[in-house]
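All protein chains of the complex are present and in place, except for one that has been dropped.
A and B label the chains in the order they appear, each numbered from 1.
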Amino acid sequence: MTNYVLNTWYPLAWSRDIGRALSSRRITGRDIVLYRTEQGWVAALDDVCPHRLLPLSMGKLKGDAIECGYHGLTFDCAGKCVRIPGQERIPPSAEVRSYPTHENMGLVWIWMGEPALADVSKVFDLPQYHDPKWSAVEGDALAIEANYLSLADNLCDPSHVSFVHLSTLGNAASEGVPVQFEQQAGKLLTWRWIIDAPAIPLFQTFGDFKGHVDRWHYYHYHAPSIAVVDFGSAATGIGAPEGRRDDCIQIYACHFITPVDEHRCIDHWLHVKNFQADEATNAAMSAEFRVAFNEDKAILEAIGRNERRLEGWKRVHLAIDGAPVRMRRMVDKLIEAERDAALPAREPMNPLRRQA
Amino acid sequence: MTNYVLNTWYPLAWSRDIGRALSSRRITGRDIVLYRTEQGWVAALDDVCPHRLLPLSMGKLKGDAIECGYHGLTFDCAGKCVRIPGQERIPPSAEVRSYPTHENMGLVWIWMGEPALADVSKVFDLPQYHDPKWSAVEGDALAIEANYLSLADNLCDPSHVSFVHLSTLGNAASEGVPVQFEQQAGKLLTWRWIIDAPAIPLFQTFGDFKGHVDRWHYYHYHAPSIAVVDFGSAATGIGAPEGRRDDCIQIYACHFITPVDEHRCIDHWLHVKNFQADEATNAAMSAEFRVAFNEDKAILEAIGRNERRLEGWKRVHLAIDGAPVRMRRMVDKLIEAERDAALPAREPMNPLRRQA
Partner (left out) sequence: MTNYVLNTWYPLAWSRDIGRALSSRRITGRDIVLYRTEQGWVAALDDVCPHRLLPLSMGKLKGDAIECGYHGLTFDCAGKCVRIPGQERIPPSAEVRSYPTHENMGLVWIWMGEPALADVSKVFDLPQYHDPKWSAVEGDALAIEANYLSLADNLCDPSHVSFVHLSTLGNAASEGVPVQFEQQAGKLLTWRWIIDAPAIPLFQTFGDFKGHVDRWHYYHYHAPSIAVVDFGSAATGIGAPEGRRDDCIQIYACHFITPVDEHRCIDHWLHVKNFQADEATNAAMSAEFRVAFNEDKAILEAIGRNERRLEGWKRVHLAIDGAPVRMRRMVDKLIEAERDAALPAREPMNPLRRQA
């Protein structure tokens, strides 16, 4: 059985994709119907009518309520049943569970756990996203047939870049450079510097470096499913490693991961960079990233297939695994802590309890 | 494990589709090979050669016998092995089970249970089908990825029409009209009247009503897998509810369901109506029904997926469920009665016993 952290804000969908049409998404193994209310906020309900189990997303939006497409049971945006055609009495059990949502950084975030604990001030934020000196470019919702923690491994692991992304984000200069990491409260920081080396292909295209550069990667992982990779380059000699990064190229690559179910996840990726560019340049940059992330996808899916096929296969642990091992322990601890806390936060057998 | 009523006549295929070519169909989880004998009746055998398990339908018809496509074992239309190339002796175990069949209303019916109990006078019949004042139009064999009882639910349930079939068979006028039902011997009758309402889209197209109509639905369910929906409309005021239906449009929509296996069924549908029409009008009407039944199919398949995914999900029961609940109890009782009767009628472990 897959366990998930539930008392956390998960990214679920691009805000741009959620309007008045009913939309269905799966997260932590549950189907959720999403729609924007007349006032403009995003409602999220279990996508299951409790009568015959038809997905509510196959019904119709009537005002802010959903009418089931089979017999017309109607649920308001809090999940309360407000109409049953053919009978006056509405039984109290005729309800669906609703979920707190919040929008930030172009995404709809959802709280799958105990509603009373949902605090919108805890939704992830990157201040530079809102800073006019910086520029944000939205990417894709990349569907990957692998457990979301496999993608999290990848995002606590700068060393794969030298082998997976040779044509885009890495080059051979970094192959042997050791990785450092540090566990912090609720997060894990992994990083390395490559000093006095050629610029990577991406920055040869978009930067303007004459000679060698000093390059950095800081992978900020926020348990359980968010990673922001701060990476950049500055001309060697100007002192970037000591903190002088005025004249540099810097990008925050954001990976907001939806754990769809045990074997699938979605990587909502976007970039926040310290330089402006015209639309064509932004599109060209996103196209490069798309190539790189599809390289990761191919690897993670092949690994996922082998993990299922080769359970018990003898494995070897390496120095570069320090950060991923720590990451998985963090997630395990969060899940254990929730399991030990009040049962209502998990309620796997009675998923219809509505938000208080 | 799925249980089926076995001592009953099931619809299996359109008569028009069964000729001298070997044809394979699945019903109650068993593969059956069908073909028309030289005398013109339909033979039905287990579609499995007991030697290597090759489907007999991959073999050849030689006269009225099937020659297996692998080693030439030959079975007559009663399932008896009549030839084994390369040996004289035919062991008594070299046989396949044959099944009684009968044709009526354009369909081949099959008896999957105890052959001694197969009585062709019990094959379902609708007298109007044979009445020259009425007109029958054959529809399709609609394959649905859902258990046949989900479709039977739907066919004991007039109230879904107002929500699923708004563009064809229903309209909003009926949304709140309560449903009545009555259990009878081996059948269940569900009905409702909608008085003084606009005609439904289908009858606006094919009828000629100036004003409001009185509409009826009588769903005749015959356990386990036959439903005939008597529906029609008459001008309001002429007394149709009291029985005066001379000047009305009336259709018997027949749904003859094949329970293919636990997760699939086939709805053989046809219509018998009290008015004649040219071929183009009949085809246009069938096209309308096809739209409507595909609306049901989409819903039943989505429900089927969720039933498998969400076992144990908490559900709510409504007033409109009275008839479907009764229907399922009827089927359960039939299955229990068979289980309690003589074992030979079920023989799941020795399916090769031939018809006596």
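Convention: contacts are C-beta pairs under 8 Å (C-beta built on N, C-alpha and C of every residue); 3 or more make two chains touch, one makes a residue touch a chain.
Predicted model, so just to flag it, every value in this text is computed and none were measured.
K.L.:
Out of A:Gly40, A:Pro92, A:Pro132 or A:Gly176, which is the one that touches the chain we can't see?
P.N.:
A:Gly176
K.L.:
Quick one: say which of B:Met58, B:Ala78, B:Leu117 or B:Ala341 touches the chain that got left out.
P.N.:
Considering all chains, including the one not shown, the answer is B:Met58.
K.L.:
Considering the complete complex, identify which of A:Leu117, A:Ile320 or A:Ala341 is in touch with the unshown chain.
P.N.:
If we include the chain that is not displayed, A:Ile320 is the one touching it.
K.L.:
In terms of residues, what is the contact footprint of the unshown chain on subunit A?
P.N.:
Counting over the whole complex, subunit A touches the hidden chain at residues 153, 157, 159-160, 162-164, 175-179, 298-299, 302-303, 306-307, 310, 312-320.
K.L.:
Tell me where the left-out chain touches subunit B, residue by residue.
P.N.:
So the residues of subunit B touching the missing chain come out as 48, 50-55, 58, 67-73, 84-87, 91, 93-94, 349-352.
Please note the rule applied: only the chains that are shown with their structure count from here on.
K.L.:
Report, in whole Å, the distance between the mean C-alpha point of subunit A and the mean C-alpha point of subunit B.
P.N.:
Spacing between the chain centres: roughly 48 Å.
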